[in-house]
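A protein chain is absent from this complex, but the other protein chains hold their places.
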Amino acid sequence: MKTLSSRKLVEQFGCLEFGDTKPEIEFLGIGTLEKAELSLLSFLANPKYLKSALVSKAGAIVCSAAAAEELSASFAGRVFTAKDPYAVFARISQYFFEPKIGFSGHSPQAYVDGSAQVHASATVFPFVFVGPGAVIGANTLLYSGAFVGAGSTIGADCVLYPNSVVREGCHLGDRCILNPGAVIGGDGFGFAPSGHENIKIPQVGGVRLASDVEVGSNSSVDRGAMDDTTVGEYTKIDSIVQVGHNVSIGNSCFLCGLVGVAGSATLGNRVTLAGQVGVAGHLSIADNTMIMAQSGVSSSMEKSGIYSGSPVMPHKDWLKLQALFRRILKGGNPS
Amino acid sequence: MKTLSSRKLVEQFGCLEFGDTKPEIEFLGIGTLEKAELSLLSFLANPKYLKSALVSKAGAIVCSAAAAEELSASFAGRVFTAKDPYAVFARISQYFFEPKIGFSGHSPQAYVDGSAQVHASATVFPFVFVGPGAVIGANTLLYSGAFVGAGSTIGADCVLYPNSVVREGCHLGDRCILNPGAVIGGDGFGFAPSGHENIKIPQVGGVRLASDVEVGSNSSVDRGAMDDTTVGEYTKIDSIVQVGHNVSIGNSCFLCGLVGVAGSATLGNRVTLAGQVGVAGHLSIADNTMIMAQSGVSSSMEKSGIYSGSPVMPHKDWLKLQALFRRILKGGNPS
Partner (left out) sequence: MKTLSSRKLVEQFGCLEFGDTKPEIEFLGIGTLEKAELSLLSFLANPKYLKSALVSKAGAIVCSAAAAEELSASFAGRVFTAKDPYAVFARISQYFFEPKIGFSGHSPQAYVDGSAQVHASATVFPFVFVGPGAVIGANTLLYSGAFVGAGSTIGADCVLYPNSVVREGCHLGDRCILNPGAVIGGDGFGFAPSGHENIKIPQVGGVRLASDVEVGSNSSVDRGAMDDTTVGEYTKIDSIVQVGHNVSIGNSCFLCGLVGVAGSATLGNRVTLAGQVGVAGHLSIADNTMIMAQSGVSSSMEKSGIYSGSPVMPHKDWLKLQALFRRILKGGNPS
């Protein structure tokens, strides 16, 4: 079983012991403030949980420098500080995490085309399909039912969960995760409406996911019509999200559940689309923009900020409007 | 072919013959009021269809006690009453239902880990994956492409339709149904945003579905971050619904199509979320609450009732506001 020494906590994870340095100890894992025992490490990332931290039975707590004084006054265990305790929590969670994969090696019940290159260290479950010319990187996991189409490339350390699909001509960087049922490279929605026939425009572009992109279960990133649909590094896409054809998404964005981004829209870096947001096609959203849940973006957002409503407006205007509606409901008709 | 006698209708399904008891007959099936013939049984569950019932050619109709007098005055067939005719309709539909499964036995083209326990009476289609330590209950159907991860347990009489996924460490009670493409236990959407990297927090919790839960096609119930995501008995989830990590859903709820419930929200019992409703994270909704379509719940709903709008308000306030808007549009600007 993996353990984590107090020394590693300092040297590898950048924490500092608050107060005097004490003898080295080994943590056996992590736990919530409420449930952690003496052998476990816990985290105070949000000041509003200070009360729980004060009475926690954890062996040690990692918190911000600002919280350390107050915490150490009554908390019985050891206190470590970190610039970003939540980030340290994430990294130590990763350190202790032991995925239960349930299969190893290359299954003879899979189908791998003779011209595909699958790294020897990759895991290939039964019922995986790897098409001609496809490339699968080192340590990548292809779960049962995963499909990698002709000429598609998957980087190293990726995980393609069960029944995820990467159609032909799509490219994933390293450490990408496709949750079950995620589809990369389904056809974009392109037709010439002739009043009757709705003539299909073949979608000959692909999809490019940079490294460290995650796509949630049953989400769809559609392939481009001519050029590729692209998603930048560290961008995270939740479950049941549609990214339309020829969309370009920057780095470090969050797209939450049931978001839809229509064709040829461009998102900058660090854009957050909260749940059920819709973005119309052929527009752009500035870096560092936050769109609140259920909002509808129908024109370009050139200034970063927080926006709400359908159609979107600055969040504070939206709050004003809601307050007005509440006043009307209390006081009767404003006219 | 299955038949249903008038006697069984009384003894097994709790109906009462209206008027004199007549000789026993056998119904060959059920039909709509409009299409049913003499050999079929029909149902009048909603009084607004009385007119169709009066001229129906069905051999018999099951209706409420309140409707029986009027119905029997001109309807030519026999009349049976039930406390809840719609519930009786559902049960008799089940009685006559003969699913077309299309495969039987345990396919040699499936993959079942040596340490998994699959009940002899279960059906295992080709291309099913059952991981180490997984348990599959009696009479459960695993359709083609169904995936059951390491250590997951599926109760008795469940149906996992094609390409449905239960990732590792998830648990289903008895009589659960996963429609095609449903995903149980995809990763929750948990990251520590460092401004650049968006560090992944391993999602080490699972999912627990109680008995008699149904999940619609292409819906996703995400696994918990530390503890489990849970869904109570008799709760029914429609197609393309996202249930976020660590959500707790009570018993006998309905979540309609394209609903999203964000992380750590808590729903009581008998909560109905109509289509495209969004529920924000870390809040709770009281028992017996009805949220109307496309509404957005952004704070806890402590009182049961009917709510509408985004953000939600009592449904009658929402109606008032809509009426006001219509007046404004007719009469001009209220200012």
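Letters A and B mark the chains as written, and numbering starts fresh at 1 in each.
Definition applied: a contact is a pair of C-beta atoms (placed from the backbone, for glycine too) under 8 Å apart; a residue touches a chain by one contact, two chains touch by 3 or more.
Everything numeric here is computed off the predicted structure, so don't read it as measured data.
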| item | value |
| --- | --- |
| Among B:P180, B:G206 or B:G281, the residue in touch with the chain that has been omitted | B:P180 |
| Contact residue for the chain not shown (choose from B:S39, B:S239, B:S284 or B:S298) | B:S239 |
| Full-complex contact with the absent chain, from A:E17, A:D113 or A:D287 | A:D113 |
| Sole residue of B:G59, B:G77, B:G131 or B:G145 that reaches the chain not shown, by the stated touch rule | B:G145 |
| Residue in contact with the excluded chain [from B:S107, B:N139, B:S284 or B:S298] | B:S107 |
| Touching residues on subunit B - with respect to the absent chain | 32, 84, 86-87, 89-91, 93-94, 97, 99-103, 107, 109, 125-127, 143-145, 161-163, 177, 179-181, 212, 214, 216-218, 234-236, 238-240, 251-252, 254, 256-258, 270, 275-276, 293-294, 310, 322, 325-326, 328-329, 333-335 |
| Interface with the undisplayed chain - residues on subunit A | 109, 111, 113, 127, 129, 131-132, 145, 147, 149-151, 163, 165, 167-169, 181, 183, 186-187, 189, 191-202, 204, 218-220, 222, 226, 240-242, 244, 258, 260, 262, 276, 278, 280, 294, 296, 298, 310-311, 313, 317, 320-321, 324, 327-328, 331, 334-335 |
